[in-house]
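And then chain A:
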Amino acid sequence: MENNIKLNFESYLNEKNFTSSQKEIKEINFDNFIKNGFPNRRIEDWKFSDLKKIITNNFENIDFSKKEAQLNIDENLIGDLEHNKITFINGAISNIDFSYENEDKIIVEQNLNLENELSKNTLLNLNTAFVSNYTKILVKKGYQFKKPLVLFNYLSHDLSNSGLNTRLDINLEDEASLNIINISNENLNNNFLNFRQKINIGKNSILKNYSLDINETSNIKYSFKDINLEKNSHLEYFILSKGSKFAKHDINCSLNDEYGSVVINGIIDLNDKKHHEIKTIINHNEENCKSYQLIKSVLNDGAKGVYQGKIYVNSKAQKTDGYQLSRALLLSNEVEFNAKPELEIYADDVKCSHGSTSGNIDENSIFYLMSRGLSYAQSKKLLTNGFLNEVIEKITNEDVKLLVKKLTGITE
Partner candidate 1 sequence: MDNRQKEIDNLKDYKYGFSTDIENTRAPKGLNEDVIKFISNIKKEPQWMLDFRLKAFERFKQLKEPDWQKPKYPKIDYQDLYYYSAPKSMDDKPKSLDELDPKLLETYKKLGIPLQEQARLNGIAVDAVFDSVSVATTFKEELTKQGIIFCSMSEAIQKHSDLVKKYLGTVIPTTDHFFATLNSAVFTDGSFVYIPEGVKCPMELSTYFRINASETGQFERTLIIADKGSYVSYLEGCTAPMRDENQLHAANVELIALDDAEIKYSTVQNWYPGDKDGKGGIYNFVTKRGLCKGKNSKISWTQVETGSAITWKYPSCILKGDNSVGEFYSIAITNNHQKADTGTKMIHLGKNTKSKIISKGISAGNSDMMYRGLVDISSKADNSRNFTQCDSLLMGNKCGAHTIPYIKNKNLKSNIEHEATTSKISDEQLYYCNQRGLNQEEAVSLIVNGFCKEVLQQLPMEFAVEAQKLVGISLEGSVG
Partner candidate 2 sequence: MLSIESLKAKIEEKEILKGLNLNINPGEVHAIMGPNGSGKSTLSNILSGKKGYEVNGKVTFEGENLLELETEERAHKGIFLAFQYPLEIPGVNTNTFLKTSINAIKKARGEKELDAIEFLKLIKQKSAELKFDEKILSRQLNVGFSGGEKKKNEILQMSILNPKLSILDETDSGLDIDALRIVSEGVNSLRNKENSFLIITHYQRLLDYIKPDFVHVLKNGQIIKSGDYELAKELEKVGYEDFN
């Protein structure tokens, strides 16, 4: 596999006319990736999800060469929710529609230059080496989006056993607000997807980000988000992790000024030997910030769920309020749930706590429901839905909440 990736990279560099400095950045990152390869479980961050093994088990070869494609698009993904959209096909923008907004207040730039960096995360090295449609969305100061922005990700039908690396930066200037829905239609085979996003939320700004992974696919997906919050800004982040064969959501949030707040709510709902992980790091770097995380997992049929969450509190960050709760229901044999809820605290005047539970569904509750006439399966379904619904109810955008309920079939 390694040789093929090298060949892909050489021809990719030759095809494109990169400036010498851009070429150099890509080469350095690529060399680092080749040197270290896909992360395995000996890397602490990948302890519960051995990507190297997953890749070896799923691919004989991954083709990283560029795939341009045209596609007829099924826009029924999100029903009748009024929205703006950016459509990506195989990682490249094919359509931008801001028809609900004042377009003067939004800038979309494409094919930007990469900054010179060398992350320790080899998947980011790989991303930097191969990314070619680096896009940036900027929301200008004081502008509040009227309708959500949907980021559609489509893959063309001919794409299989391919690797795709994309990068998107989102920048909210001060006093701005934006709701984003990330949704994919990848009903396709065996691709390795490596999405990177960098998000900056300016002073007094609000970002709500809803990531929905619903469609059943055999894709292996890694999504890395690096989010910086300025003074008194707020992030609401919702993850529905369900469709892909393997998915890892890697979220890094830094509260860089006072009174920032982060809410992360996640659902891992798996069957059929899928393996998903949510990994978060919340860096409390300044005083009076809050973070709240609620992750619930439901595991069926040999599935594996992982939550690794870390709250870091700098010695300056007094009056921090940090909380994380992870709960998992194990519903069949051969399932596995692993958690690593971590607190690292260097300030004394803080309130930080975490809780984690994993286990089976409460038999007393099932008994209670069955005594009222429900079947075992109905009771289980009802309790599972109730368990997950608590997370969905935390979505503050009512339209999106309805959408998620519709997509998942989960109601109260």
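The rule is short, and it goes like this: a contact is a pair of C-beta atoms (placed from the backbone, for glycine too) under 8 Å apart; a residue touches a chain by one contact, two chains touch by 3 or more; residues count from 1.
The candidate set was assembled so that all candidates are chains of the complex that A comes from, given by their letters.
All figures in this text were calculated on a predicted structure; none of them were measured in a lab.
Which member of 1 or 2 touches chain A in this complex comes down to candidate 1.
For chain A in complex with candidate 1, the touching residues are 44, 47-48, 315, 318, 328, 330-360.
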